[in-house]
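In what follows, a single structure is set out as structure tokens and then discussed.
Every protein chain except one is present and positioned as in the full complex.
Here is chain A:
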Amino acid sequence: MKRYSAFAVAREGLRYHSGWDRAWRAAAPKRHYDVIIVGAGGHGLATAYYLGKNFGITNVAVIEKGWLGGGNTGRNTTIIRSNYLQDPSAAIYEKARSLYEGLSQDFNYNVMFSPRGVIMLAQTEHEVRGYKRTAHANALQGVATEWIEPARVKELVPIINLDGPRYPVLGGLWQERGGTARHDAVAWGYARACSDMGMDIIQQCEVTGVRTENGRVIGVETTKGAIDCDKLGMVVAGNCSVLSQMAGFRLPVESVALQALVSEPIKPCMDVVVMANTVHGYMSQSDKGEMVIGGGTDGYNNYTQRGSFHHIEETVRALVETFPMVSRLKMLRQWGGIVDVTGDRSPLISKTPVQNCFVNAGWGTGGFKAIPGSGWAMAELMATGHSPLAEAFSMTRFKEGRFIDESVAAGVAH
């Protein structure tokens, strides 16, 4: 693999950019791999990457039914933060955030990580108390966050309206080291690095069956033929129930649509990420100048990657009060992704009832920020059978009553 550098850009500039390689190889499936990861989104590719990087396992295939990074990895609002209340969440999201800081150097690929700061607005008395509590919890967990008063919020976000009649801004939880990254580049960077380690990334190859023998996984059936493996990782977000059914077990998740939209590009007006959980809305400005807006999930099961318009309407209506200037913006695009939501709104990184078959799912509405940490923990679990970061996220936690209850702690936007 040719390294990217300022020198390489200059060299290629002199020869009409004719010398660039493909970022990753188009691979045809082999008969057998040590590890097959189903799902070439951020979490799947990160799992493969850390299997290779941390454990030297490189006979790996990443199988994708669509195109690489075309699911939720390419559909989210790219927010990265780790200001969670519960210890296991704070640990894995903070691991992810800290890995994001060095990701571009790790890959030699610019993921455009921008630690511009994230504010979660408190717009009710309950949120004020909740976020103060989270700030204290974060101090104990070693996550740098602070409670800030409305005047400081206004300083950070000049376009905000502090005293709206319905949703006044009473303060906020500020994480200075949070921010955004370019979602596609995260997937592409991982893919390029995996391919460089000799892993096969096989796109447009749908898994149609999971083969097991004596309660142990031995391979998968795909639209490109049968492939054998020693270990299987299912990392397919919204479709995890469908895949787990093929292997003969059920997951405690439901799949629903989550939507986002972007406006026309405008001049820089907001250089932090603002989340307003009371009204299910969050907004940031992309490097192109578009205002990127995320909303709430639909209430019913859905696999169509499009959501209900009235949720967009509710989100925008609330944001117009908090950010009066957005009322004049035209929206350019709107889209949906299918998120897999668990009962406690925390993910599953877990062994399964089928031996050597592992699952990484249930990230619900907040998976992008976790990609490096999730891949790190999943790789450790798959390689060694045990991961301290993943331990609390086992799918047996529901039976044991050990919920990681972020549905109460983090609210909805997550």
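Here is the rule we use: a residue touches a chain if its C-beta (ideal position, glycine included) is under 8 Å from a C-beta of that chain, and two chains touch if they have at least 3 such contacts; residues count from 1.
The rule is simple: contacts and distances are computed from a predicted model.
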item: Missing subunit (named according to UniProt) among the choices "ABC transporter permease", "Acyl-CoA dehydrogenase", "Peptide/nickel transport system ATP-binding protein" or "Sarcosine oxidase subunit delta"; value: "Sarcosine oxidase subunit delta"
item: Contact residue for the chain not shown (choose from A:W20, A:W67 or A:F309); value: A:F309
item: Absent-chain contact - pick from A:D106, A:D228, A:E254 or A:E391; value: A:E254
item: Absent-chain interface as seen on chain A, which is shown; value: 239, 241-242, 250-255, 298-304, 308-310, 343, 398-399
